[in-house]
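Apart from one protein chain that is not included, each protein chain of the complex appears where it belongs.
As written, the chain order gives the labels A and B, with residue 1 at the start of each chain.
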Amino acid sequence: MRTLPFNPRHLVLLPLAAVMLVPLVWMLVTSIETLPETRHFPPTLIPAGIHWQNYPDALDAAPFGRFFANSFIVTGAAVIGNLVLCSLAGYAFARMRFFGRDITFIALLATLMVPFQVTMIPTFLIVQHLGLVDSLGALIAPNLVTPFGIFLLRQFFRTLPIELEEAARIDGCSRLGVLFRIVLPLSMPALATLGIVTFLWTWNDFLWPLIVISSTNQSTVQIGLASFQGAHQTNWSLLMAGNVMALAPMLLVFIFAQRWFVQSLASTGVKG
Amino acid sequence: MIQKALGSDHLAGWLFVLPAVILIGVFGILPIGWALLLSFQQNDLLATPTWVGLDNYRTLVHDPVFRDSIRRTLVYTVLFVPLSVGGAMGVALLLRRPIRFSRFYRTSVFVPVATSTVATGIIFNWLLDPTYGLANFVLGKIGLGPYGFFQDPDQALYAIVAMTVWGWLGFDVIIYLAALQGVPEDLLEAAQLDGAGRWATFRHVVWPLLSPATLFLVVWSTINALQVFDEIYVTTRGGPLHATTVLVYYLYNQAFELFHAGYAAAVAEVLFLITLVFAVFQLWLGNRRVHYTS
Partner (left out) sequence: MRRSLALLAVALTVLVAGCGGGSDSSSGGKTNIVLWHGYVDVEGKALTAAAKRFNATHPKIHVTVQNYGNADYALNKVLTAIRGGSYPDIVYLYGSWAANMARTPKAVDLAPLIKADPSINWNDFWPAERQAVAVGPKIVGVPALVDNLALVYNKKLFDQAGLAYPTADWTWDDFRAAAKKLTDPSAKQFGWAYVNDASEDTVWRFDALLWQAGGDILTADQKHAAFNSPAGVKAATLLQQMATVDHSVYLDSGNGNYANLFNSGKIGMLFTGPWDLSGFPDVHYGIQILPGDVNHQTISGPDQWVMLDNGDARRNAAWTFLKWFTSTDEAMQWSLATGDLPIRASQTQTPAYPTYTARYKGIGTFVQNEQNAVKARPVLPTYNEISQAMGQAIQAILLGKAQPQQALDQAAQQVDQILAQG
């Protein structure tokens, strides 16, 4: 019984989407302007012409091929590390009873409560002791597992019906087996979420790589983008072209991973 | 047999969490210990430090800017958490059932989360500029304003709330969408067949089933809100007139602009305690109110 020719939810969602997309539009427009054109305020949302040259220029300004490769390696390792280690720990905190469980959980969570501005220097010293300074290892090791992921998966695992796990255990399945054969397949949305978010944070990480990496060969995309910002001048057109290129992989990963958000609608066989 | 199967898992439990505990212990707990030591020193990270015991903490107690920054941080948090979590639940529910362009909507809600803080700062600096910004232009058309936003000490903090809700909403929406996958469609149908209206269905079916995700988001958003910094750094820089000087901004200023690293570490320890109290309280409340499936 509709009074409107379209779904009323669009009335909310469409303006919301427009508001959310404003920065992306501005980034795209700035990335195809010439540098003099960017020196206007208020900024123009309709460019005079399309200056695609910014994209190859940005790639040439620094070895971005190398930067992208490094970023992918570090981010990929972080995603895999988190998916595996957070699943293990999250499951233990969700389903197992062991000595010191709750205190340990709080302690892990507590590490999120001290701002990075304070911990970055001692973290640097530790990384240095491990001989990892100025290497990709310095970017990967601290990001292999985060309390965020453990907390997220713990919450999610506890919403699953425990009967399935109990049945499997009675059948003689090991704890590990239950996790990998029963629990994880049911947790695709949460795992997809963790994957996306880990990808996002590691990909966008700026301050830590800036401190721990000095040589160009080990730099990431975000450090490369920072080179477009000088002390007094910023090359906005190149910077935004670079930002758009850096944003693209994340959006692609997100669009690709969306299938896991709509997965169960299909699997529960709801009528279309 | 069930008893035996689900009895004490000490060894297994510890084996499962050990890799995480070691990594987080090294890269998370050790640095925090160092920061604690730093808070007992007078240290500018350049010359040799001196030990001053509890002096930094004593100075903190009498520091009006510090006390004000606690208040501002709490105001910010109390506004940010309900707005972003509540708003996200609303948006997620709108996106739940099939609708045209849903993929487009989901992606656009995610875009601000993926956008760099630098770009976000530039956009908001422009949008909220008192003279040239789009916001005052639009508001002027309907007879409101002009507002100072980032330039008005009484409005700046609220403008930051708006900016950060905008930037983080999509993140919470994703979490909720993932959680909503676990809400079985037949349960909702059964409720509606029983004659329950939309609100009742929400209150008695959807809300409880989403409560684990809600707990997670409330705790997580609180921890983050208490540490808000990046967005303030690219817009108001703690001003105008300290209006947006929250705890972490104050800390950053003390450590890296005034070279009082020891003092900054003491500020960080106080922030840590505040956050811990919040989180433990929320988790405790959650354990009593959150519904996991039986």
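To be clear about the criterion, contacts are C-beta pairs under 8 Å (C-beta built on N, C-alpha and C of every residue); 3 or more make two chains touch, one makes a residue touch a chain.
This one's a predicted model, so the numbers in the text were calculated from it and none came from an experiment.
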Chains shown that the absent chain touches, full complex: A, B
Residue of A:20, A:108 or A:223 touching the missing chain in the full complex: A:223
Contact partner of the left-out chain, one of B:138, B:241 or B:273: B:241
Positions on chain A contacted by the hidden chain, ascending: 36, 38-41, 43, 120-121, 124-125, 128, 133, 207, 210-211, 214-216, 223, 226-235
Touching residues (missing chain, whole complex) on chain B: 44-47, 121-122, 125-126, 129, 131-132, 150-151, 153, 234-237, 239-242, 253, 256-259
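As a convention for this text, only the chains that are shown with their structure count from here on.
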Chain B-touching residues of chain A, taken from the complex the two chains share: 7, 9-10, 12-13, 16-17, 19-24, 26-27, 41-43, 85-86, 88-89, 91-93, 96-99, 101, 104, 106-115, 117-123, 125-126, 141-142, 144-148, 150-152, 155-156, 158-162, 166, 169-170, 175, 189-190, 192-193, 196-197, 200, 204, 206, 222, 225, 240, 243, 246-247, 250-251, 254-255, 258, 261, 263-265, 268, 270
Chain B to chain A touching residues, read off their complex: 1-2, 5-6, 8-14, 16-17, 19-21, 23-24, 26-32, 34-35, 38, 45, 91, 94-95, 98-101, 103-116, 119-120, 122-123, 126-127, 129, 132-134, 166, 169-171, 174-175, 177-179, 181-182, 184-186, 209, 212-213, 215-216, 219-220, 223, 226-227, 229, 248, 251-252, 255-256, 264-265, 268-269, 271-272, 275-276, 279-280, 283, 292-294
